[in-house]
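Dropping a structure here in structure tokens format, bear with me for questions.
Every protein chain except one is present and positioned as in the full complex.
Order as written gives the chain letters A and B; numbering starts at 1 within each chain.
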Amino acid sequence: MGRYILKRLAAAVPTLLAVLTVVFLLVRVVPGDPAQTILGDQATAEALAALRARLGLDRPLHVQYFEFVFAALRGDLGNSLVSGRPIIDEVVAVLPHTIDLTLAALVIGSIFGIPLGIWAAMHRNRFIDYVTRIGSLLGLSFPVFVSGIFLLLVFALHWRWFPVIGTSSSADFGDRMHRLVLPAVNLGLIMAAYITRVTRSAMLQVLGEDYVRTARAKGVPRRVVVWRHALRNALIPVVTVIGLYLGILIGNSVLTEIVFNRPGLGKVIVGALNQRDYPMLQGLLVIYCFLIVVVNIATDLTYGLIDPRVKHA
Amino acid sequence: MKPAEAIDDIADAPPEPRSALVRAFAVFNANKTSWVGVIVFGAIVAMAALAPLISPYDPIEQDIIARLQPPSAEHWFGTDMFGRDVLSRVIWGSQISLIVSIASIAVALLVGGTIGLVSGYIGGRTDLLIMQAMDVLLSFPSLIMGLIVVAMLGPDLINLIIAIALTAVAPFARIARAPTIVLKERAFVEAGRALGFSHIRIVLVHILPNLLAEVLVMGSLWMATAVRVEASLSFIGLGVRPPTPTWGGMINEGFENILDAPWLSIYPGLAILILVFALNMLGDGLRDATDPKLRGE
Partner (left out) sequence: MRISRRAFTAGAAAILASTGASAQQQPKKVLNVGMAAQDIGRLDPNYATTTIDLVVVGWMFNGLVRFRPGSMNPETIEPDLAERWQSSPDGKTWTFQLRRGVQFHGGYGEMKAGDVVFSLLRAADPQRSGFAADFRAFDAVEAVDDYTVRLRLKENVPSLLGLVTNYHGGMIVSKRAVEERGERFQREPIGTGPFAYGELRARQSLELVAHEQYFRGRPKLDRISYRFIQSDASRDLAFQNGEIDLMLGRQEQTWADRVKQIPNAAVDVFEPGELSMLHINVTQAPFNDIRVRQAVAHAINREELVRFKGADVSRMPQSVIPMGYLGSAQAPLLPFNQERARALLREAGHPNGLTVRVIHTQLPSMLAGMQVVQSQLRRVGINMEMEVVEHATFHAQIRRNLSPIVHYAAARFPIADTYLTQFFHSRSIVGTPTAVTNFCHTNIADAEIDAARVSTDANEQRRLWGEAQRKLAEQVCAVPMYEGLQVWGRRANLEYGHPLQGSLSLGPMITELTHFK
């Protein structure tokens, strides 16, 4: 198992390196000057040049590139140009918010999505199935910022059940959860829509497999077949999708964070882009891609737990 | 293991496009939801095409005196912060959503499809390299990628199309590649090769038609995504130039006025929802129509 993980990580290195390069170049092709965002609009061209020199931005691109890559390989992502603080610190500071939101959305999505999907599959082409399918399709169709605004309008403005600001400055757990509800529901419902659909189609597929039919023919009760045979196999694609969806979640979390005014990784990425904070943007995307790799490996490992037949060669 | 890939079910015989289409239509026809999708989508296309005729006001003419008016008989959807008619802007806004989504998906389909076909057909190390590049592309969150590309190129119609197309190239490449690999080993393709057909002919005549169905499904589903990404970019403030109305841009302006004028965000929000929903229903119906598993039952 340990060797398998190592092998997978090693295989990811070229991809990560390619990502590093693409990110490095992309970020520098974007017009805009970090020195200007730091010094403001009254700065003279001379002052800007002086700051660029101090930040090392006047050196040839390849020098900056190799420095960045070697430092990154050592695990050093550098300091933010804007705040001067280490990027790792900045990320660690907002990570809990992102994890809160992502996990909560994942939980909400699974709690609603998996049972609904199974239910719909078992009542294929009946009323319940249609309602579930249309409902999940509707959930998929909501742009997150639209659903977020609707939730705000109804639950925070009209009924005033929840606060508007998605985070509190107090450390109180209850308060933190209270403020998490709307953003998490916003992402969670969309997630639930995805999971419902995948669960349903996976269940349908498995229910059509020979061994399930055989089991049914042998007189094994339907419930037992569903729970013991079908579900286990159907969960594999569901887990894959949850893994895949983590990537989409980041994109969607940017918009959720904007609408609900929450700190988080997505918002930091957008902020770094706006301020042309090159090292910050590079660092964030590297961390992000690393997370994706880890999630992918974790997803594969989960297969093993669900279905022992999947071997890690 | 990829649940969506039903490679094994592709018939071993050369394709018969017409009968396949007829059959697909029958299944599509049986699925009522897909018809709803088609009708709604068609209505939105018609609305976009007829915008100059049906919109009650000029969508960009300002009337500062009449700003932020709530919905009324005169302005069904109210007016925005510049006194412009929201209904007219919603109607005109459909044009941008449709143009951007259709064009970007067409580009992604063309570019991604070609990459996938060629990569899968050539195989070997080239294939590995190309697919790894696609993985890199895939690993960026599409919204962040769109943001960077638009920031780099500047936000206008063409650049938005490029940015959104870029986010969808990799999935199309994957879709085109998987069946190509299987098909090129099949008897009828090998026979063609033995007969001395050119590679281009083999790809065009024997492989391409087999991909059409799945690509169409993906196309309509990704179009829904494209509409959402365009709206999201506009919402963040990187959309088509003002005063051109876009739904995402309208929500962006409306969100800041949400306390004074909720209608500014509600109507364009519903418009996006309806378009995306219609495209998803359409895609769903198409998927059912083309999925061999479902077809057999």
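One rule holds for everything that comes next: contacts are C-beta pairs under 8 Å (C-beta built on N, C-alpha and C of every residue); 3 or more make two chains touch, one makes a residue touch a chain.
All figures in this text were calculated on a predicted structure; none of them were measured in a lab.
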Identified contact with the non-displayed chain, of A:79, A:256 or A:296: A:79
Absent-chain contact - pick from A:258, A:284 or A:297: A:258
Options B:151, B:168, B:272 or B:289, residue touching the unrepresented chain: B:151
Selected from A:5, A:30, A:71 or A:134 as touching the chain missing from the view: A:30
Interface residues of subunit A (partner: the chain not displayed): 30-33, 36-47, 49-51, 54, 79, 82-85, 90, 93-94, 97, 156-157, 160, 163-165, 167, 169-170, 172, 258-261, 263-264, 267-268, 271, 274-276
Contacts of subunit B with the absent chain, listed as residue ranges: 60-62, 64-65, 67-68, 81-82, 151, 154-156, 237-239, 241-243, 253, 255-260
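What we mean here is this: only the chains that are shown with their structure count from here on.
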Centre-of-Cα separation between subunit B and subunit A, whole angstrom: 22
Subunit A residues within the subunit B interface of the complex: 14-15, 18-19, 22, 26-27, 29-32, 130, 133-134, 137-138, 140-146, 149-150, 152-153, 157, 198, 201-202, 205, 208, 236-237, 240, 247-248, 250-252, 254-255, 258-259, 266, 269-270, 273, 285, 288-289, 292, 303, 310
In the complex, subunit B residues that touch subunit A: 1-3, 33, 132-133, 135-136, 139-144, 147-149, 151-152, 224, 228, 231-232, 235-236, 248, 251, 255, 258-259, 262, 265-266, 269, 272-273, 276-277, 279-281, 284, 293
